[in-house]
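A single protein chain has been removed from this complex, and every other one stays in its place.
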Amino acid sequence: MKKTMTISVLAASVALGLGVSGAAFAAKIPAGTPLAAKQEIVRNNGSEAESLDPAIAESVGANNLVRDLFEGLTATDNEGRVVPGVAESWKQKDPTTWVFTLRKNAKWSDGSSVTADDFVYGIRRFLDPKTASTYATTYGAFLLNGVEAAEGKKPVSDVGVKALDKFTLEIKTPYPVAFLPEVVSNGQLGPAPKAAIDKFGKDWVKPGNMVSNGAFVLKEWQVNSKVVLAKNPQYWDNKNVQLTRVTYLPIEDGFADVKMFLSGENDWVYQLPPGTYEKYKAELPKDIRNAPMLGLRYYGLNHKDPVMKDVRVRKALSMVIDRDILAAKITADGQVPAYSAIVRGTSGADVTSYDWAKWPMAQRVAEAKKLLAAAGLKPGSKVKFSYNTSEYHKKMAIFAASEWKTKLGLNTELENMEFKVLLKKRHDGDYQIGRNGWVADYNDASTFLTLVQCGSEQNDNFNCNPKAEALIKQGNQAQNPAQRKQLLTQATKLIMDDYPMIPLLQYTVPRLVKSYVGGYTTKNPMDRYRSKDLYIIKH
Amino acid sequence: MLFRSQQKAVAEAMAANLSMAAVEGRSPWADARERFLRNKAAVVSLILLSLVVLACVFGPMLLPHSYEDTDWDAMAMAPTWYNLHLFGTDDLGRDLLVRTLIGGRISLMVGLMATIASVTIGIVWGATAGFLGGKVDTVMMRIVDMMYAVPYLLIAILMVTLLGREFYLVVLTITVFSWMDMARVVRGQTLSVKSKEFVEAARAIGVSTGSIIFRHVVPNLLGIVVIYTTVTVPGVILTESVLSFLGLGVQEPMTSWGVLIEDGTGVMETTPWMLLFPAAMLSLTLYCANYIGDGMRDALDPKDR
């Protein structure tokens, strides 16, 4: 609860244009902490980065690397707070105009200055249809003419990004975007080294060619084996960077990951495999770390389906799933029960819930049975559940099927499939109940609302509530963050009362990080750790 | 006329004798049985395997649990007399003994059917290519080479998408991946057998090609075929679990040994019985199959006295 407060208060203060002074915000090492002589770390990154080009990076892993190699106008620190990056301060001149003042000592790794023009070039390149970035319309939506440029309807020069002088950047948004300072911390909206890109083309991201402006530079990259970064001597804040060498591993197999952690080849397990959290919590209490993050596990309900079309059926299915047992016994890794499309810790809206969430289960079941009977769905009816194969999803699916069977008498046909096949079915509306999940791209309610908004790409439920849609539109135009928050919360409540989906659990990141890795906090709702904020304690 | 047909009959008999060496008066099958029984490991294996099969077929009917019933109060329990969970329970509280036996039905059935299918195709393909040689051999063998390169993941996904999830498709898909090795082995041996005297004798007197291949060549390959068949079995049984991962084949709550073992491997340090029992059943079966295979090879070997 407290965490929610700090984050939203901070977001609000930033949004109000208070700005932040240019003090250094890195690796705040508690006084008296002895540091190890060897400041090196090995982090598993979960999978091989699809690209190190900040404009193209899409996955969590690729963005982790981009955050170390490049620095945007702002950054987020190890507690998820927005801190100055290349910009030392910023102002919201009017509701849709922001002015960022860049620090003059920010340098590329080749020694040249990072200028406002580098940002203009970087952002235009990111939105350029030829670059074909998958995030182009996601982040482009926050820039004036951004989406139009990404769609090729307007030239990229029309995008609302302008260099007022060498060290002053102006960004115009299509509507008041209170959380813009956080959005611009993403590498996609960062600077790009034009000279290197022109010289090497696609190969500019290879070791030896890459010019970057982050706390680290690219030293070595072996596909599917490792990426090695070294401290960047040209970085403006390099005296506050402790690590000299960061090795990222691309291990996908969770068990292999843990084994390398246990044998000492890896300091950072990307994510514990299902069913092992309790074991390592007991065996390695100093290394185990777990904290909720901005992510939601849910089951989508296809509104095009003749059975799921009925809100009574959707409500009954959602009511009888005991999230407390699911969290405590089935997934058993500290995840938090969820009853809304928006998870705790998200700024921009309050978390809504259902009245029945507090009812005793017997009452919920009785009510759900009534709803099903009214909808004409008799016990013994069949529902079809589609999921992509993974131990985790399988366990949850068997649990849900068992809840529907024992409490409602419904027979669930479990249908597992390969991930891309499921995606296709979901996007085509060729399913009844489908496994789904979402991790926030930025800390604002709007990222979660895309899951349930009319006609949104991310809405596989195909639900639409026009009233809520109007409220969201109204909220996005609101200049007062408190008013926007109130409108978005109201809209969320309206949408959730339609039962478009079954929210189940809020993600956590159960992982092992060696106890001597300093700077790792459990207060980072986006799970974004710059290696700049990490250090190795003497051990 | 008469003379020629007589000559042909004599030569054919000669060829048959040389190939099967059935010169003694006893039935070759009685001989084979006796030789098989001489191999103690094979006999013990046959008994054990029969027990495994019987347990898988009848066991689930005799046990008090169902393979799909979850019990939130008995999750991941070690083997215990409580509630008669003799193999313990899995991490959703389902009885592991009954799941292992049910899974055995699937794995044994898949193993048997897909092995027979791929071995048959392999023999016919390899013997034909090897015996005919020339262009036919080249084309048939290049098709085999190609089959190694086609990513099985795609075949499996396409099967599910285009044809559905029927059980026979599992057998079909596994067969598609598994017949090539046998074809190569059989072809190699055919090349060497076809230059033997009895084949030349049969050819000289005009026995039809088909009948030379299947009456004279293939019987001489049975030793290596039996051995290689037992090499094929484990791959076939485990491929099934890969397919079920891709959505083809058994779906939860139904299971198979491959799926149980794969689930068990992940938790081998916390709940080892989830790996131990299914893996023990599978390897017992595979070992039995191996020893029986060796025994059958000895039994069918025409030269072994």
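As written, the chain order gives the labels A and B, with residue 1 at the start of each chain.
One rule holds for everything that comes next: a residue touches a chain if its C-beta (ideal position, glycine included) is under 8 Å from a C-beta of that chain, and two chains touch if they have at least 3 such contacts.
Here is the rule we go by: contacts and distances are computed from a predicted model.
Undergrad: Of the options "Sarcosine oxidase delta subunit", "C-type cytochrome", "tRNA-specific 2-thiouridylase MnmA" or "Peptide ABC transporter permease", which is the UniProt protein name for the chain that has been left out of view?
TA: The record names the chain that does not appear here as "Peptide ABC transporter permease".
Undergrad: For the full complex, which residue in B:66, B:80, B:192 or B:209 touches the chain that was left out?
TA: Of the listed residues, the one touching the omitted chain is B:192.
Undergrad: From the list A:29, A:99, A:163 or A:256, which touches the chain that is not on show?
TA: Counting the whole complex, the residue in contact with the absent chain is A:256.
Undergrad: Considering the whole complex, which of A:40, A:58 or A:117 touches the chain not shown?
TA: Reading the full complex, the residue touching the unseen chain is A:58.
Undergrad: State which residues belonging to chain B touch the missing partner chain.
TA: 38-41, 138, 141-142, 144-146, 148-151, 153-155, 157-158, 161-162, 180-181, 184-185, 187-189, 191-192, 195, 223-224, 226-228, 230-231, 234, 238, 258, 261-262, 265, 268-269, 275, 279, 282-283, 286-287, 290-291, 293-294, 297-298, 301, 303-305
Undergrad: Given the full complex, what residues of chain A touch the hidden partner chain?
TA: Contact residues on chain A toward the absent chain are 48, 50-53, 56, 58, 129-134, 136-138, 147, 150-152, 202-203, 205-206, 222-226, 249, 251-253, 255-256, 259-260, 262-265, 418-421, 423-425, 427, 437-438, 441, 457-458.
Just so we're on the same page, only the chains that are shown with their structure count from here on.
Undergrad: Using the touch rule from the top, collect the residues of chain B that touch chain A in their complex.
TA: 70, 72, 75, 91-92, 157, 160-161, 165, 244-247, 251-253, 263, 265-267, 269-270
Undergrad: In the complex formed with chain B, which residues of chain A make contact?
TA: Touching chain B from chain A are residues 255, 273-276, 279, 325, 329-330, 389, 391, 394-395, 397-399, 402, 413-418, 421.
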